[in-house]
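Excluded from the complex is one protein chain; the other protein chains are retained at their positions.
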Amino acid sequence: MVKVVAICGSLRKASVNRALMRSLQPLAPEGMEVVEAPSIDLPLYNFDIQAKGFPDSVTALADAVRGAAGVVIVTPEYNYSVPAPLKNAVDWLSRVPNQPFQNKPITLMSASPGALGGARAQYHLRQIFIFLEGIIVNRPEVMVTMAGSKFEMVDNAPTVLSDQPTKDVVKQNLAAFAKLIAKMG
Amino acid sequence: MVKVVAICGSLRKASVNRALMRSLQPLAPEGMEVVEAPSIDLPLYNFDIQAKGFPDSVTALADAVRGAAGVVIVTPEYNYSVPAPLKNAVDWLSRVPNQPFQNKPITLMSASPGALGGARAQYHLRQIFIFLEGIIVNRPEVMVTMAGSKFEMVDNAPTVLSDQPTKDVVKQNLAAFAKLIAKMG
Amino acid sequence: MVKVVAICGSLRKASVNRALMRSLQPLAPEGMEVVEAPSIDLPLYNFDIQAKGFPDSVTALADAVRGAAGVVIVTPEYNYSVPAPLKNAVDWLSRVPNQPFQNKPITLMSASPGALGGARAQYHLRQIFIFLEGIIVNRPEVMVTMAGSKFEMVDNAPTVLSDQPTKDVVKQNLAAFAKLIAKMG
Partner (left out) sequence: MVKVVAICGSLRKASVNRALMRSLQPLAPEGMEVVEAPSIDLPLYNFDIQAKGFPDSVTALADAVRGAAGVVIVTPEYNYSVPAPLKNAVDWLSRVPNQPFQNKPITLMSASPGALGGARAQYHLRQIFIFLEGIIVNRPEVMVTMAGSKFEMVDNAPTVLSDQPTKDVVKQNLAAFAKLIAKMG
């Protein structure tokens, strides 16, 4: 089994991206286990905090990323870029010893209510991972537009991805991700 | 007098960008007052928090931006992009009623120990402010490279900007900023 | 009357972006005249050519931009960025004396058969115009997705923009453009 960790870029409980993240396992290729990463509800990054020692929550997230064969990031776009909670998690992890994203295969997915499906957040993330030396799946890109209409809803919250074309592209993306992991491993 | 607020993108007390921010007033054109914005040490953005009401610290920052004739952002670059604390402040302010950055003249400065001086953070910020409809000074860009060597140091912490070529470009940038404010006001 | 020049980023005769460019006049606010720029079918930029003197076609394009109150760029996206013919025109114009884009109000539109409507080309153009000191309309952005279906077709070539929601956003964009010209003029 290849174990990958999944990080949701939003802290919101009823996030459509969380629903997408939780829809991944049945779409993953055989032999890939998708495990949710520890919470990214970390302190706001401040070197003065770091100087006193890394918070346990940071260490837990770093360990999870380091121990996984790859990372799936499923994120909204806030203001044409990466959401603060996700950038904050990345900023913390970039500082721990044995930087966890180095040479790590990564795949990006995003969902948004708008017409671009989070594309702009993904391109900024790609630039970030140049520095951190992550290795990112090129294509197919998963950018779920008009996301509200593509999930089953329970009590006004999105639950399971139900749109078949979106399921297909997610499946292809995870297959490409598995190949990248095999190649880089 | 034209009052502008200055936001430092780092929470670190001894931040070189904070030192740069505090060096601006004597370099500003006559008639421009540079005032430090309230703290950006805000809760990490979460819609579930917002749903219960905006934190007072968010409202204070939003009011300061709304009440100013322009905004100076002085920021480090973290991982080839915008530092989480700054992105977090922007993400919060994007949600308050009467969005504070709309049509607001903005100027960007960055300082870093590296060779690019924070350029990558600035270009991501520019994309963010398309959505928020801020109006950003084009040139001269202020990207302070090898920043450690360009400030007076007291107790190992940078204090006042001392590098003359950097002072010159900051002065030109603030003059262009004043012109933009006059035009858009 | 305010005269603006329109540049199409593609050289293809039956380009959907050319059709979009030619659909602008009836959507422009009263008092704005949209005039097609001279051809961008220029020699490929080479300093060794420039050293012998600017080609007449470059000078003609530069004069047209310089003489206009603003520039409308209507462009496809090639390979997630700016099409070579458009970048080539910009590279030439950046070298002529009295650089034509300086302080020039600009608005960007793009159309593509894909899901993102040329967004990525627009963000790269925005970065280019920081250096050239153009002043670009923020919003609404005009990114025409699935462009094939939004135009009347004659002999398999797109002619007039027929999609009402797209016409509405183009109209709003040109109104914002007129305001920007008035402000910066």
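In order of appearance the chains are A, B and C, and numbering begins at 1 in each one.
By definition in this document, contacts are C-beta pairs under 8 Å (C-beta built on N, C-alpha and C of every residue); 3 or more make two chains touch, one makes a residue touch a chain.
No experiment lies behind these values; they were computed from the predicted model shown.
Asker: Looking at the whole complex, which visible chains does the left-out chain touch?
Answerer: Looking at the complete complex, the unshown chain comes into contact with A, B, C.
Asker: Quick one: say which of B:V16, B:M143 or B:V170 touches the chain that got left out.
Answerer: Result: among the candidates, B:M143 touches the missing chain.
Asker: Looking beyond the chains shown, say which of C:P38, C:G70 or C:P85 touches the absent one.
Answerer: That would be C:P85, which touches the missing chain.
Asker: Tell me which residue among C:D41, C:D63, C:E152 or C:D168 touches the hidden chain in the full complex.
Answerer: Here the residue in touch with the unshown chain is C:D41.
Asker: Can you name the residues of chain A that touch the chain not displayed here?
Answerer: Output for chain A: 123, 126-127, 129-131, 133-135, 138-139, 141, 183-184.
Asker: Which parts of chain B are in contact with the chain that was left out?
Answerer: Contacting residues on chain B, toward the hidden partner: 115-117, 119-120, 123, 143, 145.
Asker: Taking the full complex into account, what residues of chain C touch the chain not shown?
Answerer: For chain C, the residues touching the absent chain are 10-13, 15, 41-42, 44-48, 78-85, 87-88, 90-91, 94, 120, 124, 127-128, 130-132.
Note that in this section only the chains that are shown with their structure count from here on.
Asker: Specify, for the interface formed by the sequence copies chain A and chain C, whether it is same or different in terms of residue numbers shared by both sides, with half as the dividing line.
Answerer: Same, since most residue numbers here occur in both copies.
Asker: So, what's the distance in Å between the C-alpha centres of chain B and chain A?
Answerer: 29
Asker: At what distance in angstrom does the C-alpha mean of chain C lie from that of chain B?
Answerer: 32
Asker: Report the inter-centroid distance (CA atoms only) between chain A and chain C in whole Å.
Answerer: Once rounded, the distance between the two centres reads 36 Å.
Asker: Show the residues in chain B shared as contacts by 2 or more other chains, in ascending order.
Answerer: 127, 130-131
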